[in-house]
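Note that one protein chain is taken out, while the other chains of the complex remain in position.
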Amino acid sequence: MARTGRQRGGRGLAAVLAVAVLAGACSGGEDVDVDGEGGGDGGEGGSAGGTLIAAISAEPDQFDPHKTQAYASFQVLENVYDTLVVPDAEGEFQPSLATEWTTSDDGLTWTFTLREGVTFHDGSEFDSADVVYSYNRIIDEQLANAFRFASVADVQAPDPQTVVITLSEPTPALLSNIGGFKGMSIIPEGAADEYDLATEAVGTGPFTFESSAAGGVTLAAYDDYWGDAPSIDGVEFQYISEPTAALTALRSGDVHWTDNVPPQDVESLADDDQVELGTTPSVDYWYMAMNQAKPPFDNRDFRRGVAFGIDRAAVTEAAKFGAATVNQTAIPEQSFWYHEYAPFEHDPAQATDLIESAGAATPVQMGLMVTDEYPETIQAAQVIQANLAEVGVEVNIEQEDFGTWLDRQSQGDYDAFMLGWLGNLDPFGFYHAQHVCEGTSNFHSYCNPEVDDLLGQAATETDRDARKALYDQAAELIADDVSYLYLYNPDVVQAWAPGLEGYEVRADKAINFESVRLPE
Amino acid sequence: MTGYVLRRLWQSAVVLLGVSVLVFAIMQLVPGDPIRLALGTRFDPDTYEALRARSGLDDSVPVQYVNWITSALTGDLGVSFRSGETVTSLIIERLPATLSLAGGAILVAILIAVPLGTLSALRPRSPVDWFATLSSQAGLSVPDFWLGIMFILIFAGTLGWLPSAGYTPLFEDPLGWAQHLLLPAVTAGVGSGSILTRFVRSSVLEAIGQDHVRTARAKGMRAGDVLRWHVLRNALVPFVTVGGVQLAYLLSGVVIVEYVFAYQGLGQLAFQAVQSRDYPVLQGAVLLFAVIFLVINLIVDLTYARLDPRISYRSSR
Partner (left out) sequence: MSIEESAETPPVTRQHRPRWLETLTLLARNPLAIAAVVVLAGLVFAALLAESIVPRDDIFTPDIANRLQAPSGEHWFGTDELGRDVFARVLAGAEVSLRVGAVAVGISLTAGVVVGLLAGYFGRWVDDTLMRVMDVLFAFPALLMAIAVLAILGAGSTNAMIAIGIVYTPIFARITRASVLSVREEVYVRAARSAGAGNVRIIVRHVLPNVTAPIIVQTSISLAFAILSEAALSFVGLGTQPPDPSWGRMLSEGRGFIEQAWWMAVFPGAAIFVTVLAFNVLGDALRDVLDPRQRSAMKGVGA
């Protein structure tokens, strides 16, 4: 590829230029401001530079952003790649590689203006051809995220700084689809042939991907980064699956940051002055679903009986030790899309009545499929089991490894299961495929034409408030029908060394070390 | 002797072929598939079908097996579904960790077994002997995963002397390597050490009773020399045998110990491969384990012949 020929000649100059460009670009007032608070860049003793060591609980499977679906991979890739737009802490989309965008009146044409002066880590310049290449790679090769382009008819690059996306129907969720997470990263044109993207990474982000070994990954600050260059020299991710080990390492100063904080430790860590604790409600939700292709779970009254029979507060406390918020709908209060609706109280008497009225012989046997991939489902299931035993439902907990679990789920070979949806930003992503009759993630055979209708309208409604009103109606039906029996929104819990500055815990669990400064 | 070696090699090849068929069959029978796992819950059927077709998983089972075994014979073990890396490079990446752990554990085992076994044999029915017998029983009975957790609780948690998890390559950071290795090696070594202790004790006992040892003693040879030259040399035979079997066991992935200490060795690799339905990785790892097992057993048996010429090979098997 020709682009490797362009070298980075004059590192210092390039850095100066990058800063200059950035100053212009930042005039819109977006983005986190580091320089404002810390007292300048001029290395004040130990606070500038240094390598941040981050302990993450799981091991990435691979590093190709378009192929992996593993959160652990995205923890690393978040710092290496960029998308056209990026959600801020509130979930609103802000400029990233695109500085601005316009939508045509019919909502079918989106025009993105790209940031100038951005270079990839291999020195090549970023332009619209890279965007077209990245998106077409996902679409043409039918990679994991191809479904996010379902309504995209065409991606064009009329000039190097402009990308035009043409849609087959209005898609208000487009920004979330292309910027919600780093699975939609922009890679340099031809990168899939030039690099082994499973083990290497070439992005435009604040850090370059240096090396990967069995125990972790090393990143280095990218001097030519288009934003504020990181003040630290690099990041070393270590995979520490054992929470005790991660916390020990944090206390002893061997690591600076970890996400491996089990909920049961939150209380004690809050008073621990060797550790700084950060928590915020996440946009994840955990739920139970009953297989509506099977009696008696196809009976709405039966499901409502179960919904009245479960003590959500006890389930949540058992699973998350207070580090979660009970919720009867999907999304937490902090989100724009939150809708206050809680029709079910824990009421064993009403539950028994409903379950008996459903006509099945009690005790009803119900297998509840859980997985050790998510141990909180096992904890929660044992409380659900005890709750439902009181209302005439005998729960058999079926713990499967995740491979078998998924297999049984897609074959409909289960009575009920418990799982979570993670990283929910736009309601299209967490309502549509799950609850429309033919939805690809509707594994529990829920079908309510009214819900289909509302979700269908909401998917193409471009007025945000009108759209929210549609989703609110749908959310009530989904809760009333017990399509999903929503349980709780867990907190994001992360911990770091006292004195570490510039880090922000985010509801979408994106982990960004761009503005971090190490403690002295 | 040559005939015997050839026969053993032939048998090993047959066993290896059997292992390859077995591991392949197991992965076919396990429900779930790697594509679905990689995509997770949020997936779309078209994507799934496209990826599946590309992965070769839609071929018939015999075709898949023949494809795999022919590549394997040329040294190509395929590519991991999970990480996209070649199986060979994944194994090579993990090999140093497993070699360190197996080596460390065998060292711990020998450090336990030789002194304890010899002392107890030299003073049968003494308190030392009782202690050795009981502690080897205890070492054999303690669950390694429990021992590991207790070590973590005490040495990493309460005392904070050692890291509780992970692996650091030797050449990057020798001190870190040793620190990370110590707890897992002791945990894995205790069981093997207990087994070895009993063998050392019984072989030393047997050797002491033999004529040439009595003769040497009668000739006035110093006790230490008798021990060194006659007793221990004769005790070496069963020691090598059992030590070899233990080494093979430790090399073929100490799954649980690696799991407890989050130690990135081959055992973890194989365990994760089962869980993520990463067929090529599991097949490669198990094949390697089988090769290690068969080679070490062959070496042990041949060494046995070398050290103890009384053994003939006509009747074996």
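Letters A and B name the chains as they come in the text, with residue numbers starting at 1 for each one.
The criterion applied here is as follows: a contact is a pair of C-beta atoms (placed from the backbone, for glycine too) under 8 Å apart; a residue touches a chain by one contact, two chains touch by 3 or more.
Keep in mind that what you see is a predicted model, and the values were worked out from it rather than measured.
For the chain left out of this panel, the touching residue among A:P60, A:P262 or A:P296 is A:P262.
When the missing chain is restored to the complex, the residue among B:L37, B:L51 or B:I152 that touches it is B:I152. Taking the complete complex into account, B:Y249 is the one of B:W68, B:W177 or B:Y249 that touches the chain left out.
With the whole complex as reference, residues 11, 14-16, 18-19, 22-23, 26, 29-31, 137-138, 140-143, 145-146, 149-150, 152-153, 157, 191-192, 195, 198-199, 202, 241-242, 245-246, 249, 252-253, 255-256, 259-260, 267, 270-271, 274-275, 282, 286, 289-290, 293-294, 297, 300-301, 304, 311, 316-317 of chain B touch the missing chain.
Against the chain not shown here, chain A presents residues 243-244, 247, 262, 264-265, 268, 314, 317-318, 372, 375, 378-379, 381-383, 385-386, 397-401, 403-404.
Criterion: only the chains that are shown with their structure count from here on.
The geometric centre of chain A is 40 Å away from that of chain B, both derived from CA atoms. Of all residues in chain B, those touching chain A in their complex are 30-34, 36-47, 50-51, 82-85, 93-94, 97, 152, 156-157, 160, 163-169, 260-262, 264, 275-277. Note for the complex: chain A touches chain B at residues 61-62, 64, 67-69, 141-144, 146-147, 150, 196, 198-199, 213-215, 238-242, 244-245, 248-249, 252, 254, 401-410, 419, 421, 433, 440-441.
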